[in-house]
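For this view, one protein chain was removed and the others were kept in their places.
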Amino acid sequence: MPAVSMTVNGRAVHREVEGRTMLVDFLREQLGLTGTHVGCDTTQCGACVVHVNGLAIKSCTMLALQCDSALVTTIEGLAPPGTPLHPMQAAFRQHHALQCGYCTSGMVMMALDIVRRLGEPDEATIREELKGNICRCTGYHNIVKAIAAGAAAMVASHA
Amino acid sequence: MGQSSHLSLHGPTAADHGGIGRPITRLEDERLLRGGGCYVSDLIASSKPLRVKVLRSPHAHARIRAIDVAAARRLPGVVELLTADDLKNIGELPCDWVAPGMDVVPLQPVLARDRVRYVGEPVAAVAAETAHAADDALAGITVAYERMPAVVDQEAAIKEGAPRLHDAVPSNIAFRFRRAGGNVARAFAQADVVIRRRFINNRVTAAPLEGRAVLSDFDARVGRLTHHTSSQLPHAHARSLGECLGLPLHKLRLVAPDIGGGFGAKLGFYAEDVVCAVLSMRTGRSCAWAEGRGESFLATTHGRDQIQYVELAARRDGRMIGLRARLVTDIGAYALGMGPGVPAINTGLSVTGLYRIANVETEVIGVYTNRTPTGPYRGAGHPEASFLIERLVDDLARELALDPAELRRRNFVPSSAMPYRLPTGLTLDSGDYAANMETALTLAGYAELRQRQTQLRKEGRYFGIGLATISESSGVGPSMAMGAVGFRRAGHESARVVVHADGRATVFCGTQSTGQGHATSLAQIAASVLGIALDDIEVVEGDTLAVPFGTGTFNSRSMAIGGSAVYEAARKVMEKAKKIAAYKLQRRPRDLIYKNGVFRITAHAGASTSIAHLGKKVGEKVIRAVFKWRSGLELPVTRRDTEVVTFADIARAAHLGQDLPLGMAPGLEASHFFDPTDMLFDYGTHVAVVEVDPETGHIALLRHVMVDDCGRIINPLLVEGQAHGGAAQGIGQALMEAMVHGDGGEPLVRSYSEYAMPHATDLPSFETGHMEIPTKLNPLGVRGVGEGATIGATPAVVNAVLDALAPLGVTEVPIPMTPMQVWRAVERARHGLATADMDRSHRDLSAVGKAMQPQK
Partner (left out) sequence: MRDFVYHRPASLEEARRLAAEDGALLLAGGQTLLRDMKRGRHAPASLIDVTGIVSKQIELRDGAIWIGAGATHAEVASSAVLQQHLHVLAALVGHIGDPAVRNRGTMGGALAANEPAGDYPAACLALGATVHTTGRNIAAADFFVDNGRTMLEPGEIITGATFPISGRAAYVKFLNPAARYAMVGVFAASAADGGPRIAVTGAGTHGAFRWQEAELALTAGFVAENLRGIGPLPERLVEDLFADAAYRGHLAEVLARRAVALASGPAPGVTVLTHGSREIDR
């Protein structure tokens, strides 16, 4: 069986994987990082979004083997246990941007990618940028507010 | 029955920290945001269960001639296989809400025996070491089917000669439920205007982002089953599972951990739960199944699907005097879960909406078709009722050239008339519909919107404003009445409040959050009464081992019924706490005030207090003397000159039991079953503002305004969230969501690539307002909020689009109003063809397309 090495949330990992293993299943089942979720089978819902080499990608549609030597960040890696929430996470909580929580990891990871690329986008842009993330609970209203607030906090802290 | 509070509202006051009414950010969010959610699939990923896959029927209707699993059994990694033959002692899936008058109840078997009746029906199941091995095993099972004609439309199903789904049910009619009040014939005879319509409230599906999942683990050593499942009703499902398996309930623990959305789809009790449990019993290993998204469109109940023939009789001044409704509703292939009762009762009794229509006749006809069974979906029968009456009201307004808001005003049941018994039998308890609508109209700037519409029409633009005023009978319900309408579950809800020795508390409740935030809201209710910090309260739901009784979360009942149970249980705890405090402070309970976790002697204690105080001191001296005389020991000296005692002190005292009032049992906990005396009514107004492009059929949702009255608000943040999310689902059905089947019964929707889910860019930011007229029917004054926005959003958006296109002569666009449907309606109107009832079927695309070819 082939093997893959990558760094996940700052820790080097090395495992054997079948070629057909998607990154999301590798993370969830072999590394026990169940904060990333699977919500669909057509690469649409975004519940599986993580960062690979700094870019938001859909881990259900990327092979684990394609991540050899990559730096992977999952939701668990944003704020290690015992440390305060990342400003984007804090913004989600502040604005009641999660209900069942199933889409939330993907939303937060995508939100960080939005800020990375666009800084502090306006509401219409944020809504467009969430094209690949589906939420069934919140109607997006609070998610959009949270992302705007999180973006402002992130940009301010880097100013 | 166990209701210690009365109708007068002596309700709780908000504590300074974390009580009722505070917009507390949720206690559970930190964990969820860090990726610490624990959904059933997470438990599966972190344990090593056998993976279960289900073989499903590819045919809508067929006889099963043979199932051959021999080859599959030999495949590597396959541990066990099940067909119906292996389930001889296993019961069928229950129907928990039988429509009144339904004598034959065809239940769905766990695995199909000799016949399949819908594409997706479970036929066999396999447990294997890996998911891949299970998939290969499914491919290795051979089933010999003999196809039968299928019927996929409820009107076709009741026609003469239609294929019969169940031998005992002629014409595929599951039930006919009639309600009538007043004199409909006379009303129609006297009417100045009669509006007749045929509406289709189309089939949709809840599609929560977390599919269903099960992890079942039978420990043969002790004969105990631990069953994790994605369920909205842990206790009801435990009962159903125990009955199916023949397993005693004291040997069954059912756990619903974090659930990723339910919306009614996880109210059903499904085959996969039984299958996993049986496989675990047979293999001695834990067995897990997780629904794939494609699978979910076949295997999980669908919602709505009603063809509605309605007639409205009105006077020239706009007063609606009569309503007839004949609602042909698709039950799907089997009577499953709450499927039949939802349309019969919830739609059948609610057709008059908020209006004083004295003469009503409804008939709900439930029909079996070869499609996935239907079940409750957010609103559960109420959206169908609100849709028909709100559409009729707008059509009447157009007919009479009256403003739609004014027409509603003339017909609302006034608050002075409440409680108001509807002709269908429900009683509207209280509410001010007119004030609610006025608030919404003001928030929307209705007058300005109409002016803007006039201006834009001159510019050739199609700008529309749509209203919907709706209510929902919520808060199931009085247990006694539940039986009368065929509901085979309880209506009460229970809670237990346990105070630990350090003064912190655990609240156990029979409700089940699937995202509604009960860990926070129920804690707020308890905190309001117990006067302790939110962080000192933990809410436990969803584990039948910890919470022995419960009914569950549906029909917007959790705060109203569950919250009331928590409130009353907490009050019982406080009654005892107060007695202990009084004992400690040597006063009477009424001489004490309690604030922020501390009992103090009230400054107003007068002479009588001193006498009582003296009396207690004397009494205590006597007890000490007797004790010493009998045992030779001195009781520990307790200071009695303190002015305050904390809740934590009391809790400790209760646990130790060393120094409690004579005759008082130790411990500080209480349970309460809250059984409501009647249904509640939450209500609200929606104003939708749209612009339509007739050339492409594109609809832009410009604004969506909602004002609800959910009674007392426990947490404004959570109420807002329910309004937003509910509205999104209502808008989804209005614009894009549809479960569609081909003529042969094959689902044409298998993924999010065919089932259109609202995305962020499709929706506006919502504008909300709230009224809080508390209901008198529970001690909290809560009416319920989970479903109202879904119920109101659909007709508001439809009315807005029809308002926008009225100048073009369009009077109907079927839902979902996809761009194509909008364009077709515009084209029909342009060619002078009627648009009402223009689309008899959503299935025959090409036929409708041909009919639509514009004449050149």
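As written, the chain order gives the labels A and B, with residue 1 at the start of each chain.
Note that contacts are C-beta pairs under 8 Å (C-beta built on N, C-alpha and C of every residue); 3 or more make two chains touch, one makes a residue touch a chain.
From a predicted model like this one, the values you see are computed outputs, not experimental measurements.
In terms of the touch definition stated at the top, the absent chain reaches A, B within the entire complex.
When the missing chain is restored to the complex, the residue among B:Asp29, B:Asp762 or B:Asp803 that touches it is B:Asp762. Mapped onto subunit A, the footprint of the missing chain covers residues 2, 18-20, 22, 41-44, 46, 49, 55-58, 60-63, 65-66, 68, 110, 113-114, 117, 124, 127-129, 131-133.
Summarising the interface, subunit B meets the missing chain with residues 132, 695-702, 731, 735-736, 738, 740, 748-749, 752-759, 761-763, 818-820, 823-824, 845-846, 848-850, 852-853.
Just so we're on the same page, only the chains that are shown with their structure count from here on.
Look at where the CA atoms of subunit A average out and do the same for subunit B: the two points lie 30 Å apart.
Those residues of subunit B lying in contact with subunit A across their complex are 25-26, 28-30, 32-39, 41-42, 45-46, 206-211, 258-261, 263, 292-294, 514-517, 717-718, 720-721, 724-729, 751-753, 757-761, 763, 765-766. Considering their complex, residues 28-29, 32-42, 44-45, 47, 74-76, 78-79, 81, 85, 89, 92-94, 96, 98-105, 108, 123-124, 126-128, 130-131, 133-144 of subunit A touch subunit B.
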